[in-house]
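Okay, so here's the structure we're looking at.
Missing here: one protein chain of the complex. Every other protein chain is in place.
The chains carry the letters A and B, assigned in the order they are written, with residues numbered from 1 in each.
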Amino acid sequence: MKPAPFDYLRADDEEEAVAALAEAGDDARLLAGGQTLMPMLNMRLVEPAVLIDISRLPGRAGIEDDGTLIEVGAAATQASLEAWPPLSARAPLLARALPLIGHVQTRSRGTVCGSIAFADPSAELSLCLATLGGEVVLRSRAGTRTLPAAAFQTGMLSTACRADEMVAAVRFPAAEPGAGYAFTEFARRHGDFAIVAVAAIAQENGIRIGVGGACERPVVQDWPPLAGSALDDALDALAWSLDAADDHHASARYRRELVRGLGKRAVQAAQETRP
Amino acid sequence: MSTLGTARERVEDAALLMGRGRYIDDMPTAPGTGHAAILRSPHPHARLLEIDAAAALALPGVHAVVTGADARAWSTPFLVGVRQPMEHWCIATDRVRYAGEPVAVVVAEDRYRAEDALALIDVRYEPQPAIVDPEAALGPDAPALHEAMGGNLVSERDFRYGEPEAAFAQAPHTVTTTVRYPRNTCTPIECLGLIAAYDPGEGVYDVLSPFQGPMTLHPVMARALKVPGPRLRLRSVPESGGSFGVKQALFPLIVAMALAARKAERPVKWIEDRLEHLLAATSATNRVTRIEAAVEGDGRIAALRLDQLEDCGAYLRAPEPATLYRNHGNLTGPYRIAHLAVTNRVVLTNKTPTGLNRGFGGPQLYYALERLMQRIAVTLDLDPLDVIRRNLVAGDAMPYRAAAGAVLDAGDFPATLDYGASEGALDALRAKRDAARAEGRLYGIGLAAAVESSISNMGYITTVLSAEERRKAGPKDGAVSHATVAVDPLGAVTVTADSMPQGQGHRTVLAQVVGDALGLAPEQVTVALEHDSQRDPWSIAAGNYSSRFAGAVTGAAHLAAVRVREHLARIASQRLNCPAEDVRFEDGRIFGAANPENDLDFRRVASLPHWSPGSLPDGVPPALRETARWTPPELTPPTDDDRVNSSAAYGFIFDFCGVEVDRLTGAVTIDRYVTTHDAGRRLNPALVDGQIRGAFAHAVGAAFYEELAYADDGSFLSGTLADYLVPTTCEVLDPLILHRDVPSPVTPLGAKGVGEGNCMTTPVCLANAVADALEAAIPDLPLTPARIAAVIHGPEGAPPTEAPPGR
Partner (left out) sequence: MKRLGAGSRHRIGLTLNGREAGGWAEPRMLLSDFLRHALGATGTHVGCEHGVCGACTVRLDGAPVRACLTLAVQADGRRVDTVEGLAPEGELNDLQKAFRRHHALQCGFCTPGILMSLDAWLDGRPAPDEGEIRELLSGHLCRCTGYGGIVAAALEAARAARAGDVGEDD
């Protein structure tokens, strides 16, 4: 279980990275934290001719808060975001979701941008980004473009990122005053990908709910304030609308049930945590 | 000062904690050693039409490509335990029968290059229909794996003990259940590995590996390699990174890599990777059991009927069908059931061949038997504890000859049960369940009891043959163990034995045992367990399996140490002027009982046989070294009426637990788990508890998480550790462990095996608790949240017709 041969390029800055990407095209893969790519390389599920290491890009390892958006660079690890001192005040949803991602030993190298770039349907960070309505900064030699989360993730493991582009950063909207945040999921074991994950944001005039794991990509809906049977009905409708699939781990029906139940827990928790 | 029975720290640990262990992948290799990678079949069933390895051989750094043609040239198919026209080669020759079956071996200068070469081998397959379900494999239209056999049934035997038909006819109740035990595996964290060499001068294959035995497989391998036994030299490494039986599965690879070394004309190292391990190393058998009891109104079982369908995968690989027969003598578990009817069938399917896996037949048996006990309690509205207790063999009935021949050696099962229930506070758990249920929670209690068989009778597997076939084949019985205690010229003591440990701490226990006999601290005894089949004593029973260490290997070591002590006592008696019987050994000193002050240094006395054989008393051998052999006389061949004492010692286990099931997710939380053991005399209680905790964790996995799953078309679904779910610290709680020891009269030190029992009791105990929580029929293992939820959730409402409230 060893990788096939590849050329290794360590980019000293973003320009070099995107130049190399433009040159190698489909034959290249970007290596950031490697927590998803490296197993695929070891299993020879991917055999790129060129591996471009962006894990040490200067200027892209940081987390910046401009007051509205929290920008996380391509080289920033999940652990560094988890350890960012203002996290629970400025991004309470992320603070709740981050400890559920893999393990301490994988968050230490796994990057925030890498997780979102892979677009696993169960990934907690993709769900957070979608629910918060964040955006993805894509960089190529041609320039930079910014896509809203909903336009970025197009399906299971597929995104709008072109072969010559890299995810240079992602931007999460910072906590809004008066909003409550909750994140809940069910996984087989601690640290596993969720079978279903739910993120919820409760505000005075409405609820936003995001569901991950149940279908190809996160689904986000905005609702008026709901409680009791109205909330149950909304969750039931949401569950049915997801087009959940049967697989080896769980049936579609089971996933719908989790959407209903976890959804209720998440919405109620978000409402309770409103300041 | 005796250290036996005390929780000594382990002599193994310091090196392991410093990263200085010596596992197979750490061992030195000769210059030029090649590294192997295996090309494995992507098909569960296919004809193998052609292999073109030219491109692989042209890759720089590739030394050789070994295929079925080489296997045909230099080896023979493996011996099979039943008479069937089945050819199992170490590398597939004309057909592949499971996904992952070896098709070719590449030897290259490193593993990276060897894997590069795999992609360049061109194999033409003609896919065949595959069959994975054991019941379907018996159907008339099922594809036959081995054409010469005609069908997939390799063995069928009926057994009848007592008068089961009459008992069923007379009993007021009949309770039946059918269970399907899944495929799982204990997955040690170290995968398989070996270094093989071939000496063309003498025709000797020499293989270093963590192979653990049983050494019954040595003649199987030597025959396959077409060499006399001594020309297959098997050596074991100092450390093995866990096995739980699994490393028995090295044996076909030992043969394949021996051929690779011969063809590559250099030593070959092969380290299995995790994908290979999950796909194709080995598995526990999956088994369909229909079990039926004739029951009195108070829950007493008059007779038992078992219909067992055992799935051994694509080949009957030695020692299979041993999984099915390992517990044959004790099929009635810890219960007094005089009448027994058994039908055993063994079937082949397009799955990885099965083999040793912690519990070995016990998990499959007790999953059926103890589910049945719970069903009896529910059906007759009885307390499940009463149902178990009323059927247990009584303490004063020991030793007890069970219906199918097991001689339960010692124990007071009812007293142990009562001790566990009271010390473990079963009543309080019941009150907790009542309170939880009153709140509408799904809380259940499960119970399970078992005898834990240890030290396998080398003859049990022949129960698969008819009495007539056994007579032709000659008797098979016993369980020989060897240990040697030697004294060096400075009076230092060394122990060797025929165990190949996998982390259990055998060196520590042997140091305690021998030190105890010689009045030495364990630190003064050196234990070396790297086994060499050319030089060390062994029998077919040698190895580390069937929990034989605690009873058998320590017993042989004790006997050897006692002989050394007797010789030393005779030497000392001359100097101490006292009879040899009065000589005492304590704290490194030797003295007469009547005059402890007049003592001798152990080392001075012990070194004498080296320095002055001429001055030894008559009968004391020079250069003191004693090898003891021990075999329990209780292990006789199966009788003509198929009764067999399949193991030498039988521990007893009683478990109970409380679990809560989440109504939404179906996830089970173990709230409390109590396991009570009679493991005989505990030589090192900390290591005993370590075995219990380890088996418990495996069992939690088997109950809730682990399955080697196959799709209906034979493709394998559990290929990574993200698919095959091993429980972590967050899923395994610490059980409460209780002991009530009754020493075995069979083993020299009174110890019984203890390493496997919780793999037998815990999965079914947890399943019973889930059944109690749901108050419903439960799905089969593993009890995944989705499967449990399907029971809880009931039918789903219709989709809404109105539009959702917004987007």
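Keep this in mind: a residue touches a chain if its C-beta (ideal position, glycine included) is under 8 Å from a C-beta of that chain, and two chains touch if they have at least 3 such contacts.
These figures come from a predicted structure and were not determined experimentally.
One chain is not depicted; across the entire complex it touches A, B. Across B:A14, B:A166 or B:A473, the single residue that touches the chain missing here is B:A14.
Per the touch definition above, the residue from B:E101, B:D273 or B:D516 contacting the chain not shown is B:D273. Listed residues B:P182, B:G491, B:G505 or B:G592: the one in touch with the omitted chain is B:G505. Interface note: of B:G100, B:G241, B:P537 or B:G757, the residue touching the hidden chain in the full complex is B:G241.
One of B:A167, B:I254, B:V583 or B:A697 touches the chain omitted from the figure, and that residue is B:A697.
The chain not shown here touches chain B at positions 7, 9-10, 12-14, 16-21, 23, 25-26, 112, 186-191, 239-242, 244, 271, 273-274, 502-505, 686-687, 689-690, 693-698, 720-722, 726, 728-730, 732, 734. In the full complex, chain A touches the hidden chain at residues 1-12, 16, 20, 31, 34-35, 38-39, 41-43, 49, 51, 53, 55, 79, 99, 102-106, 108-109, 189-191.
Rule of thumb we're sticking to: only the chains that are shown with their structure count from here on.
On the chain B side of its complex with chain A, the touching residues are 111-112, 115-116, 119, 273-275, 664-667, 705, 709, 717, 720, 722-723, 725, 727-728, 730-731, 784-786, 789-790, 793, 796-797, 799-800, 802-807. Per the touch definition, chain A reaches chain B in the complex via residues 1-5, 39, 43-44, 186, 188-193, 195, 221-224, 226, 230, 233-234, 236-238, 240-241, 248-251, 253-254, 256-258, 261-262.
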